[in-house]
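Working notes for the structure below.
The complex is shown incomplete by one protein chain, all other protein chains being positioned as in the whole.
Labels run A and B following the written order; every chain starts at residue 1.
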Amino acid sequence: MSDYHAIEIESRQKIEFVDITSRVRDFIRAAKSRSGLLLITTPHTTAAVTINENADPAVPHDIGEFLRRLVPEQGYFRHSEGNSPAHVMSSLVGASETLIIDNGEPILGSWQGVFFCEFDGPRRRRVFLKLIPG
Amino acid sequence: MSDYHAIEIESRQKIEFVDITSRVRDFIRAAKSRSGLLLITTPHTTAAVTINENADPAVPHDIGEFLRRLVPEQGYFRHSEGNSPAHVMSSLVGASETLIIDNGEPILGSWQGVFFCEFDGPRRRRVFLKLIPG
Partner (left out) sequence: MSDYHAIEIESRQKIEFVDITSRVRDFIRAAKSRSGLLLITTPHTTAAVTINENADPAVPHDIGEFLRRLVPEQGYFRHSEGNSPAHVMSSLVGASETLIIDNGEPILGSWQGVFFCEFDGPRRRRVFLKLIPG
């Protein structure tokens, strides 16, 4: 039996930031541990997890648009699948984030939300959650 | 009662790397656990936490200057507060870092220090520390 939780995501665009904050909160509330660390990680190499503002949808849009313009579509890339830009973005943003869990809640700032970052969509994707008590 | 520690920071510049290594060490020495992981995380969406060289102040300066030149002040950004560059930098550098704690000390390389990265200062900011024994 696996001791971690999977969130299923269906992205709809090539580059898309999917707000998973409420699903992360739901998992933590259902968990037995009221204090510890929560790892939020994706098993995909053309995606990432980040924490940023989720009040104004323009913020994740702007981050995605910056990344799209930063990484060239082609040129010197050798990977034949053509999705090297997505792999680059994945390593720039990172595959995981970690949150403090305290009194059964994630410690997030007023403006912070958790996003799954799609860089090679649309696709079916997953994010894994693992809570370590302490 | 909260089971994590808060560090208060007062940044003085728009982009600034504040060395918090000694405050991180103080927290670990005061903690009861001599072995485990330490999460260092910020609740702000226009800031970040990074580990880099703190011997020569030119190093954090150069990283900040690189980021300032990398992200355009405006142009295609939609977020109306005008601080989209700071949000972008936050996701590029990341909201947290994790250290190994061993024999009551953080495992850091000879040149490594822990920095709070301000990208939209000057402001009052916070960094949270959470130690998981193990």
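Criterion: a residue touches a chain if its C-beta (ideal position, glycine included) is under 8 Å from a C-beta of that chain, and two chains touch if they have at least 3 such contacts.
All of these numbers come straight from a predicted model, not from anything done at the bench.
A.B. asks: Any idea which of B:16, B:97 or B:118 touches the chain not displayed?
C.D. replies: Hidden-chain contact among the options goes to B:97.
A.B. asks: What residue numbers in subunit A mark contact with the hidden partner chain?
C.D. replies: These residues of subunit A touch the chain that is not shown: 2-4, 36-37, 39, 41-45, 70-71, 76-81, 84, 87-88, 90-92, 94-96, 98, 128, 130-134.
A.B. asks: May I ask you to list the residues on subunit B that touch the chain which is not drawn?
C.D. replies: Looking at subunit B, the ones touching the missing chain are residues 35-37, 50-53, 56, 58-59, 61-63, 65-66, 69-70, 92-94, 97-100, 102-103, 107-112, 132, 134.
Simple rule for what comes next: only the chains that are shown with their structure count from here on.
A.B. asks: How much rotation, in degrees rounded to the nearest 5, is required to superimpose subunit A onto subunit B on the basis of Cα coordinates?
C.D. replies: So the angle, rounded to a multiple of 5, is 120 degrees.
A.B. asks: Using Cα averages as centroids, what's the distance between subunit A and subunit B in whole Å?
C.D. replies: Whole-Å distance between the two chain centres: 20.
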